[in-house]
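Here the complex is missing one protein chain, while the rest keep their positions.
Up next, subunit A:
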Amino acid sequence: MAETLKDSPIRAVQVEALVVMKIIKHSSQTFPTTATGSLVGMEVNGTLQITNTFPFPTVEVPATDGHQQESPSSLAAAAPRAKANVAYQNEMIKFLREVNVDANNVGWYTSTSMGNFVNVNTIENQFFYQKEMNERTVALVHDVSRSSQGSLSLRAFRLSPAFMTAYKEGKFTTESLQKSGLRYQEILVELPLTIHNSHLLTSLLHQLPSDVPKEELAFPSNLAALQQDPNTPQPPLYPNFDSLDLSIDPFLEKTCDLLLESIENHHTELNNHQYYQRSLGREQAKITAWQQKRKAENAARVAAKQTPLPEDEWQRLFKLPQEPSRLEVLLNSRQVEQYARQVDGFTASVSTKMFAVKSNLLPGE
């Protein structure tokens, strides 16, 4: 990972608080549909500063269309590389330049649920950005479901150079993978992400929620007065006590579902591959049989003093089956890895909370 980071033109990502809020707003508004948008900012000494963002236009699903019906989610997921949106993006950036916003496109963002984002869409979008726009682009992934459980989940990804070359060629056969040594862990490179506030914002945050009154307060006369006291401080924004909440089942249930889905995918891909193996074997057996027949024929012809028939005709007669792409398998593996990491993190915090609750309810054990 450290090595791949060195090759990459950017080493870290710094996101303005404004961008974080805008992404959260857009993602939670459209949830569970995927939300996508564009990021603008600039690169300073290897750090990509993302200073503003805007969402892509919502796509109306045409009711009666000759084309295949697509869900709004998949349309939105494909939005960053759609032609209409490239135009929209350019126009928006042109306008933003007039009000002194950093007018460089630096990538795109997408919302996801439970880390379910490693798929062909993400890869294609990021490939499009890294290839068409420029090298210095990132994909920000905001996980709506995980963020609602406490801590914010926002991550920055890029495609690794090795994967870029492989994807450009469009070949993901066993042979090419052996040659390039590309592994599923090396598809996406995660960049360290920090959040940055402006001075004005820091000033605002110190007022939000309002501070505890400085002077000594009088004691409330009774319980009702205490509960209605306007001086009761609002719970602070930080730290967030929601992360103390102990809800396990929804998370586990969803993770299991997603894992089963991944296994299903993996199984399908393996079946495809096996089918390929079998048909390849059959074809090769046929070719060998044909070659032997031709050899025997030629031997007979030589014995009969005739000109031998060409022996490489089989290339015209038989067609070897195409090897299925291993890209899907690679992405699926990366996705499973992502789930496993996620579960590890969850287990760590949940078991802590559970032991805390237990020793609280059963003191002295």
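The criterion applied here is as follows: contacts are C-beta pairs under 8 Å (C-beta built on N, C-alpha and C of every residue); 3 or more make two chains touch, one makes a residue touch a chain; residues count from 1.
The rule is simple: contacts and distances are computed from a predicted model.
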Protein name (UniProt record) of the chain left out of view, among "Small ribosomal subunit protein uS9m", "CST complex subunit STN1", "Mitochondrial import inner membrane translocase subunit" or "Eukaryotic translation initiation factor 3 subunit F": "Eukaryotic translation initiation factor 3 subunit F"
Absent-chain contact - pick from A:Thr34, A:Asn52 or A:Thr110: A:Asn52
Residue touching the undisplayed chain, where the options are A:Ala17, A:Val86 or A:Met164: A:Ala17
Missing-chain contacts mapped onto subunit A: 14, 16-18, 20-22, 24-25, 27-28, 37, 51-52, 54-58, 88, 91-92, 95, 98-101, 144, 147-148, 150-155, 174-175, 177-178, 183-184, 192-208, 210, 219-223, 225-227, 236-244, 248-249, 252, 255-256, 259-260, 262-263, 266-267, 270-271, 273-274, 277, 280-281, 284, 326, 329-330, 332-333, 336-337, 339-340, 343-354, 356-358, 361-362, 365
